[in-house]
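Notes for the one structure printed next.
Complex shown without one protein chain; remaining protein chains in place.
Here the chain labels run A, B, C, D, E, F and G in written order, and each chain numbers its own residues starting at 1.
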């Protein structure tokens, strides 16, 4: 097993946390993992993305440029990465903020309106968890239950009150792709 | 012609000026010359010495450690340098401040009480010029007249009023060794 | 593997230092190493230590001088421009024989440059950017586990020789997360007997100093330092080789770059090329042995660095013309692509190829 | 020879700079170079220039940055610890492509060290003690006339490449007097068109900068700088050989040391030994050519330095193992004795002797 | 051009300082986002604007320019040299 | 030891500050040079010394120590903690 | 219609990289207005320091140098000594000016260097992510003082104007605040005076502008200005500390 995951969006969309949860869950599954953030040259409000490598072998470069699994949470990220996804890879799109379509048939594309769904849940900020639930369910990159279990370890204690809503969001994500 | 001159004494005895006059005169005589000061590790009131090289060839190291011509103006300098003087070299001693004798018969030793003589002239500070007059007269390292001529070029304008007494001192030095 | 913790590089350095007994950190913010002082700012008080944000990098290294001279395991960190400002201080630490650990998370230069990862401070780190004949042991980890282990050891090496030790990472190393296992918490030891603790009953007074106005004494002092440097060269040098046993050509790379080169090696091996990798773990002392061993067996070395070519000089010094040494690099914060690395090696193989 | 003037090294540097058109000097006192700022403090006002004593070496180099960026021929000087403090600034000058001349009258180190002559800042000068991939041309004069000429040229080289240039002397060089002839007074030129003079009718505004947050841009900028460095390597390298035509062994030495080695060479020649001297005049770029030429002819090189062995690495890099390269040195302010130099060479000749 | 309140939406970052600053309370946030995704303020009643310039003065992004009818009520003028 | 003015000539550098400082004007330069070649001050009349300590206080080289007869006139004492 | 407020000519058209609501933008605008008003566009040379305002050089239509962290006053000195008829100004943050650059600002002031300093005091290191600055208020949280600044550990904030006012070379010193329109108008007057001081050859001039950093303070822009008013102005009193001709 060797997955190179790239997650991209605006700063503030919780991209980094998504990646860290994936890496953490992978570690708990006895994979070799790495997580690597990247902020655009613009300091503020620009794009933010992170790469996560999960593998049965020690991780070489932690920098992901050709993902096997890509999550884009906004439009600029789609423009930047849609052609970079490896053949047979996955591309998850936050269709609430991205209305473009992808003209590739060598990859699997999932469009989920996670921001709208999160809004509907009453908290735009859990869009990332909805996406993560979906990603885990579709790809099995890490088991869904593991993801739920690591929430409490990745969130700082001060934010543990948010665990229930995040769990709900993960589950909603699962449901959305199970339908 | 190749002379390596070492002049040594206390700070304040005008050692540096003696050396500079020698170098300047040498330059005017179309010799290759260098002048190099050295202050002891102690910053203040310690020993001061300088090396002057005068040669028909370009000067190699400006640092003089084995002089062909050595002038010591105080006792510590004698202790330090008397054995360093090259065979057939000259050693000039300010016998006003140094009462030790030198047990070498492979060099020529001149003891001149220049400080006393300068005191007698009414200005202790010209002891260096008395010595220089003697050195020039005995060794011919630079012509005596040249030495006198460069006084005005080496002394800063502000001190040109001192030229006459310095000339007198040079001449006294000549007389002392001509006797 | 239950002790595994997912840590950010900069924070892992902090925790490793705490485990090593470091209780005093003096730093000044600069990207990309800010998480290290930030971590220390809450972690050190927790273990009874002191974090102090200095007014500048110059002040920080001189606080390390004071604290180290007083017997503490002290540390500072920065990134390229800030490390330049510490050069006088590092020379003073070496001259006065004070242990201390300095971390450089290298970014692109020169000048203000950029904030992305680079390896262009290699010369500065290994040749001493400061004045005078001195050396610092320079550790160049390639994974966060190694970063943790080397940070821990840096304190031991510093104490062993009473000499500053540098840990050189880069933006990637500082920012990435990987699972790490931390060494156990070391006991915090008493100040050594040379430290300026105040006399506290001692008869003599202790002195921390690097001034020797008498040149003979200063030479003597330098000889003494040089003996230590020679010992370090013998005892502290470290490297790793991968797939070099049957290699026709070998890459040389350290730190983050070595990980990317490793990928290139795997790919080339799959494609049937017998290539390997020499990875210096200590940048100073630089490993001579693997090059002596390999110079008889391989047809050439290809050094890969995130710089315009700095470590390549050490490789050339080690190889001494026995086989060709070539350089490939990116700089300014660009990380080399493993495909470009492969191309570079293939080109070398074509040109040098049939040599033996 | 009526233009000959007996000058102290430090003051000769000052006068040469004035002749080259330098009108702005920013410095901070440190032994053994104090006569240079002192000279400038009265000489520059005389020619309509500005001498300013800065609050520190750090401030001084940044004043040079400002003045150089504003189009002036600006200069600073110091000695070892002070030069360490300037490293960040020098990297900024290189990164922002600002010309400027930096003089280092090297003294013994590390740390506070001593005030006697040394050559132990060779690494710092030639490898860039600052951060990032950058180079400065480093001139290493061996006589006061050469010091004068090189100081004069340093300004031209700096302007030609928009890059800082270093002149490296030592305590001897700064303190000694020798007769020198000064070049004629150069015309003071208008600021170049890239200088920040204020727009004064220009349409665009000028910018002096070394920040490139985009790594690709920073790499590109570095490539541009690298092209300049390559040009310097081709065009600015300088050396001198003495008695090497029929030499079996050659010394390598620069600066003051080369003068002492010269004496050793003469002595050894008198004693019937065929030895010569290679004297690099530019320490960076380091001369490759004489070593290529001599490596086929001599049986070995003996490098002599007032350090624990720094330039010897460049000699080894240049010789690439073709013949043995050995090192002899003193440090801490001790000048090598020509007799010890001779012994060192004789020992090498005995050991390496019958090689060919 | 007869508007007092002239708005450059591409410069605006939706910080809301103008909303806060207007003494007439006629600037409010709208529902619109600009190209960069920032929520846009809008003026609810151009005619109620007194051209006091407060909104423009507090705007960190120079997204607002203010005009007043010639001969209109005197308000603080930004071009008076600041003295 | 019955002297009030105790002088350590090896420490003295002949600066003359003590000469200047003595309110009784009983310290004068002598003709003697010490081993380092400095001209030595001397006390002309031990008995006129009032043990005020001024000379010792101004001496940068700690070349002078001052004593006073027990029960003698009270003078400023250097060991009073400075407060 | 007549313009009451238009974009100053000395600002470029570039949209700044500053966070929404950051008063760096306001300060830029005021400086540009003064450059316009005094017609300095042909003589002005700015120095951008290291901090959030490092890209200032992109935002002004005048010559610029980018300086090493803290060294802007030294760089300005270099420029001014070469071209005394240039109008040289630095634009510096509180970390830059009051921490690493403390020696440079004190000495430029001591020398009476005839330059203008625009000093943005936002009580934090903005660019590097919210570390404690020498100007951070007691109790204020920062990423390197997570429990709030503790005066027993880190001392109390430095008041730059008060400190520099003790130096004879200083000609003009003022502290202003950008927390509301009135403050901004007064800030502009002070910036104008600070440039005029240089034009008149009076010596060193500095305007300290109390500013916000909504991002690193963790507040909305509006809240952050409220905080400036409530907390910063209290510790950092506004006013003029020196005016030309007043000292010696």
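The working rule: a contact is a pair of C-beta atoms (placed from the backbone, for glycine too) under 8 Å apart; a residue touches a chain by one contact, two chains touch by 3 or more.
Please read these numbers as outputs of a predicted model, since none were measured by experiment.
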{"item": "Of C:54, C:225 or C:311, the residue in touch with the unshown chain", "value": "C:54"}
{"item": "Contact partner of the left-out chain, one of C:34, C:62 or C:257", "value": "C:62"}
{"item": "Full-complex contact with the absent chain, from D:30, D:125 or D:294", "value": "D:30"}
{"item": "Touching residues on chain F - with respect to the absent chain", "value": "1-4, 10-11, 13-17, 20-21, 38, 51, 53-54, 56-62, 64-70, 72, 75-83"}
{"item": "Positions on chain D where the hidden chain makes contact", "value": "28-31, 34, 37-38, 41-42, 51-53, 55-57, 81, 111-112"}
{"item": "For chain G, the residues touching the chain missing from this view", "value": "99-103, 106-107, 110-113, 134, 151-152, 154-159, 162-163, 165-169, 248"}
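By our rule, only the chains that are shown with their structure count from here on.
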{"item": "Centre-of-Cα separation between chain G and chain D, whole angstrom", "value": "39"}
{"item": "Contacts with two or more other chains, residues of chain E listed in rising order", "value": "none"}
{"item": "For chain B, residues contacting two or more additional chains", "value": "41"}
